[in-house]
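Omission of a single protein chain aside, the complex is shown with its protein chains in their original locations.
This part shows chain A:
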């Protein structure tokens, strides 16, 4: 009921091709996240699926029906915008009712769905307020409510959490995940935040410059990134990349090792360097190490109680089984 297929879809603005032809299938009920740096074309791709932009070539199919030239309203998709795009002159109730009013849903049915959505989203007390009187998180919920009542075959989210503060973002992330568990509807979610992608997705699509770099489950991307870009983008803090002599020892042009896969010691280890900055998070400590002769900075993770300071010499041992090897083009060597 919400299987979306992109078949050689491309998009050009004038002479500039922002999305070269790409293929992608999003299965029914799947939570798919498009992730990538700003300007990688992820929002454009979402707008192509929504129908807010016309594709330059290729075909979009929704539930096996060709939807390439179907107007947005007829595609059965609901979208939550980055700015929420609530109608400022209407009350919350009227905002949520608007899509049903346009679809000429009977009034009793409208009220039933509004009550249900308001209860699910904790908006019951705010139904008669204007969007201007709500907080950021509440506006976000109204936008989601407006999407839910349409009972769409898929939800599209365009960076919905980027206007919220950090604490609220974590809360809303959970709420959206729970919503997906409950509704079991296809969701496509665009973000530049890899933490959101890792925590929410069933399937992550990593994009760069309009090209799909890799598609897979969060752990697949974490454990077996297909190339250097994905390896560096997924995981926090970033993977360390080491080139040159140390890499050729492993028979690769570049090797990558995640900060959490390096053992730290004060006495002995494979590599050594001087701590430049240590970040104490309580549960973990991150050391930024200089002067290793391997790369400019090596980031390593240690337990919260490890207390090296600026200027201390430390020794590091990478776990041999999780060293990622890449060739000169940046592709993974297996």
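Criterion: contacts are C-beta pairs under 8 Å (C-beta built on N, C-alpha and C of every residue); 3 or more make two chains touch, one makes a residue touch a chain; residues count from 1.
Here is the rule we use: contacts and distances are computed from a predicted model.
Matching "LLM class flavin-dependent oxidoreductase", "Fe-S-cluster-containing dehydrogenase component", "Na+/galactose cotransporter" or "Lactose transport system permease protein LacF" against the UniProt entry of the left-out chain gives the name "Lactose transport system permease protein LacF". Of the candidate positions A:14, A:132, A:282 or A:303, contact with the unshown chain belongs to A:132. The residue touching the chain not shown here, chosen from A:79, A:242 or A:316, is A:79. Within the set A:33, A:50 or A:127, the residue that contacts the chain not displayed is A:50. Among A:69, A:89 or A:319, only A:89 touches the chain left out of the display.
Residue-wise, the contact with the chain that is not shown comes from A:102, picked out of A:102, A:174, A:219 or A:322. Chain A residues in contact with the hidden partner, per the touch definition given at the top, are 50, 52, 71-73, 77-79, 81-83, 85-89, 98-99, 102-103, 129, 132-133, 146, 150.
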